[in-house]
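As structure tokens, the structure follows; a few thoughts come after it.
A protein chain is absent from this complex, but the other protein chains hold their places.
Just so it is clear, A and B label the chains in written order, and each chain counts residues from 1 on its own.
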Amino acid sequence: MTAGTMHSGKRDIWGLVLTVVSGIMMITGLYLAFVFAPPAMNLQTAVERFTQRVLYFHVGAAWVGFFAFFVTFAAGIGYLAKRTFFWDNLAHSSVEIGLTFMTMVLVTGSIWAKPTWNTWWTWSPRLTISAIGWLMYIGYLMLRSAIDNPARRARFAAVYGIVAFMSVPINFMAIRWWRDIHPAVVASGSNEGTGGFDMSPNMTATLIFCVVAFTVFYFTLLYHRMRLGNVEHEVETLKQKAMYR
Amino acid sequence: MPQNLSSSITSDRVISEHPPQFAYLHKVLAIAGKDIAAELRTKEMMSAMFVFSLLVIFIFNFAFDLRTDNANTLAPGVLWVAIAFAGMLGLGRSFITERDRGSLEGLLLAPVDRSAIYFGKFLGNVLFISVVEVVILPLFIVFFNQPLGIIVPLVGVIVLGTIGFAGVGTLFSAMVIHTRARDVLLPIMLFPVVVPVLLSAVRLTAGILDNLPFEDVQNWLGLLVAFDLIFLAVSYMMFEYVVEE
Partner (left out) sequence: MIKVRNLVKAFGTRVVLRNISFDIEPGEFITLLGVNGAGKTTLMSIVATLSKPTAGKIFIGDMDTQQHAAYIRRYIGLVSHKTLLYDDLSGEQNLRFYARMYDVEHPVERIETVLRQVGLWGRQKDPVRTYSRGMQQRLAIARAILHNPPILLLDEPDTGLDQGAASMLGELLAAVGTAQRTVLMTTHNLERGLSLGNRVLMLSDGKIAVDMPREDVSIEALAHYYQQ
């Protein structure tokens, strides 16, 4: 991702490669999730068994949601150390994409919850921490949009990204202790509360593949979003030059 | 070493040649003291916080129809919601006055490490919130009909919770004053990050009210103390980046 390939209008090999690979993996993932993976035999109804498949995307999205947050955390440190636009762009882009995935977690979680536990929402640890992460993302974006000065915006966003992410592990621990009805996903036979189930090898393979596919998808989106950010930055720079001679 | 500077004060030297011992601590206390003195003159912030927390307790009482049997289950939550909201109110105020009158620059001009400003403000915030808590606590005991023996351990929990709250809150309120939507932004940014504080505090309060053995709640105490220490340290480190220009 050198500056050269970031300019619009030039041939963008990386972008193309990433998009194509992403596309292939996501479609494969869909196939695996809906066709290849066997139905969960311990679930009663056909509806339950079908919606269980959303798990593959739910877990993938959750992993990416928090991975993106980690990237923002690291990029925040990078910005405070180096003060270049690249780090701020990385942090901001990662938040936007992470927010999308996090929203997906909450929505798929809800889709899963309804037939399984007959409720639209549960305060299970993973959903709760995802909701909190979602709020942090929103807080980050709201903070950014409320500051006009670009240097200050980048600095404050970096600080918030760092502090907020550091609270995630502690949050997770606290919420885990607080409530516990979410099934342990790749557990071997442990049934925590209602809804636990075993994972056959095919299911595990599907799950892992989907997680990887989502991660590649994340990087693709990140790449494109950062390119967009670079272009916006260039426009801003040119505007400044024009305005102030 | 600083020949040119100190020797060029040809008239009487007014400041001490070398900073006295404990100068840092003195200045931290001076900053906190100044905030307290200013607030004592107007009392506008604390009266707002006090009235607000009273309202919260009253509203909860009516909203949840707290009869004696379920009062004890809800009591810890009510207490901490009141403290959290009153706290948010107070935190928002502490930097606003500095900014509007330009006096933050006065602090930044002072010959002391920037972190002294953080600790001074932090102390001031802790004190302000504590004063409100001192008023809420007896009301809480009265309205929820609690035995007096709970006061001492409860005060301990309240102190720890306030520290956790004000530690991060002081950092965030320093950021938020530079923004447009400052009153709305602070709760959105702060709440997700301090969830562990609230969870631990509520659990510990419940443990105290229900007279649970210490072992049952000790990991919550550990979590709360860990949060306080970690986030005080992180906020202290990040503060420099927030006030620099």
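Everything below uses one rule, namely that a residue touches a chain if its C-beta (ideal position, glycine included) is under 8 Å from a C-beta of that chain, and two chains touch if they have at least 3 such contacts.
Predicted model only: the values in this text are computed from it and were never measured.
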| item | value |
| --- | --- |
| Which of B:37, B:63 or B:148 contacts the chain that the document leaves out | B:37 |
| Missing-partner contacts on subunit B, residue numbers | 2-6, 8-16, 19-20, 23, 26-27, 30-31, 33-34, 37-38, 41-42, 97, 101-103, 105-113, 244-245 |
| Touching residues on subunit A - with respect to the absent chain | 149-151, 236-237, 240-241, 244-245 |
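Throughout what follows, only the chains that are shown with their structure count from here on.
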| item | value |
| --- | --- |
| Where subunit A and subunit B are represented by their mean Cα positions, the distance between them in whole Å | 33 |
| Partner subunit A, residues of subunit B touching it in the complex | 168, 171-172, 175, 178-182, 185, 188-189, 191-196, 199-200, 203, 219-220, 223, 226-227, 230-231, 234-235, 238, 241-242, 244 |
| Subunit A residues touching subunit B - in the complex, by the definition given at the top | 80, 132-133, 135-136, 138-139, 142-143, 146-147, 149, 152, 155-156, 158-160, 162-164, 166-167, 170-171, 173-175, 177-178 |
